[in-house]
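The complex appears here without one of its protein chains, the remainder shown in place.
Our next item is chain A:
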């Protein structure tokens, strides 16, 4: 019975994040650069949305883990992670609106409203509670929920709730009708091209004045809740600020302010409103947190600042690496300080990918990231890939393939050599040969052949015939290997009693210098049984050749005075050979002389 550690869930969730985002990253690098203008932008926005949905999926997993964790320490760790992921998504979403989509005045406000609605969730429980109660209008938090809807610009929902209150309170029917009407008529920027900004501004001005009139007439004087709502509709800062707890953050305050005082705000104007919103909201009581600083930098369109602050605040490179890469694809980083800009993306990707390589399994993802770092990617890859432990042949094959695809020849040779040595140590000569063929490593093939030949000399027979008999074209990889193959062929021919062919092959091995000098004695000794055959095998010319070889060999041995051992055996062998050769010569001269006559 195996019980999984709770901590594993944390790592598991991160792995999903890394793997899924890797797919998106690759897709982005490969995407069509030729697409221009709107379609390219739409494509990039989709990529951004994909990244965010991956972050949200991880948040969900982590949230589930936090709920089901038994250990309270772990529970708090997971909850922290959820907050961090949530902050990441918040920041990314804002960057998507401001930088990737680069929403213009009009749609900008709508996007910001969506953003606030998605991310300020502290009030969701309260909303749910009121809506699901039997008599919402009697709930003590009823007006809070209405306020929330108004603050978030959710007019339809606010009106729906108000209508419930209206039905239970017939005396204020008139008031409700007017408020409802105002809310219904409130002009909102449109996403399509149905109206121009100027048109919208005009409409909005009229509507604003109408609200003003109703407020000043005292229409809502008898109901403080409704009066405050009317003030909010008019963009009264104090009235909005009163609802601080319902907004919970200064950026919610910012968006509400903009909604009710400046719905056609232009992107470049955001910075002013942002700064003042934060000041008003925090009111000198508390100082900005890192998240606030990052968001402020975004509103100020200081992309580099955003990235820098995120790098400091977040303990992982994942976020800044992917976000910066996306912004780079939007061609936003290039218009800034070039030195910093063009290298920042690469720097962050290199850091992130290097981190991946320190993981026993995620290194494979890192390869693709290095691939897309034009300056230093290759160097980093070369250094990191050498450090991957090659515990199995399968893993070595995968690493090899990565190196081969990138023409990293040195690494290919080095890996093959390591694997071939391992195979050799384990006496897997076929495997060792297979690795040297892959690396086209002639030197190693020679080494392996020498092993085979050594085995043969010691045991008198070949091991691994299935290999030697089936070398095929790989035989040509090294001379020694060729010799091995041909030598084995010689033995086969002899076994099949094809003596003249065997003889010819044997001679060729020596005269064509395919055989190493150290083996000549063995070859000549192999010739002995052929010389002793009843039928004459070697022709006169061949015999002369053999004699010459023998003389060459003994001459070489004489000059090599270091060979003390086995001198007697050697001398006997040589004598026997000389005798056999001479006898053969005699027989063959007679035979050839006789044939010539007929």
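As a working rule, contacts are C-beta pairs under 8 Å (C-beta built on N, C-alpha and C of every residue); 3 or more make two chains touch, one makes a residue touch a chain; residues count from 1.
Everything that follows uses one rule, which is that contacts and distances are computed from a predicted model.
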Original post:
Name the chain not shown, per its UniProt record: "Phospholipid-transporting ATPase", "glutathione transferase", "NUP43 protein" or "Sestrin 1"?
Top reply: "NUP43 protein"
Original post:
Which listed residue, A:70, A:425, A:497 or A:558, touches the chain dropped from view?
Top reply: A:425
**OP:** Check the options A:23, A:529 or A:593 and report the residue that touches the missing chain.
**Re:** A:23
**OP:** Go through chain A and note every residue touching the omitted chain.
**Re:** 1-2, 8, 11-13, 15-16, 19-20, 22-23, 26-27, 360-361, 364-365, 368, 391-395, 397-398, 401, 405, 425-431, 433-434, 437-438, 463-464, 466-467, 470-474
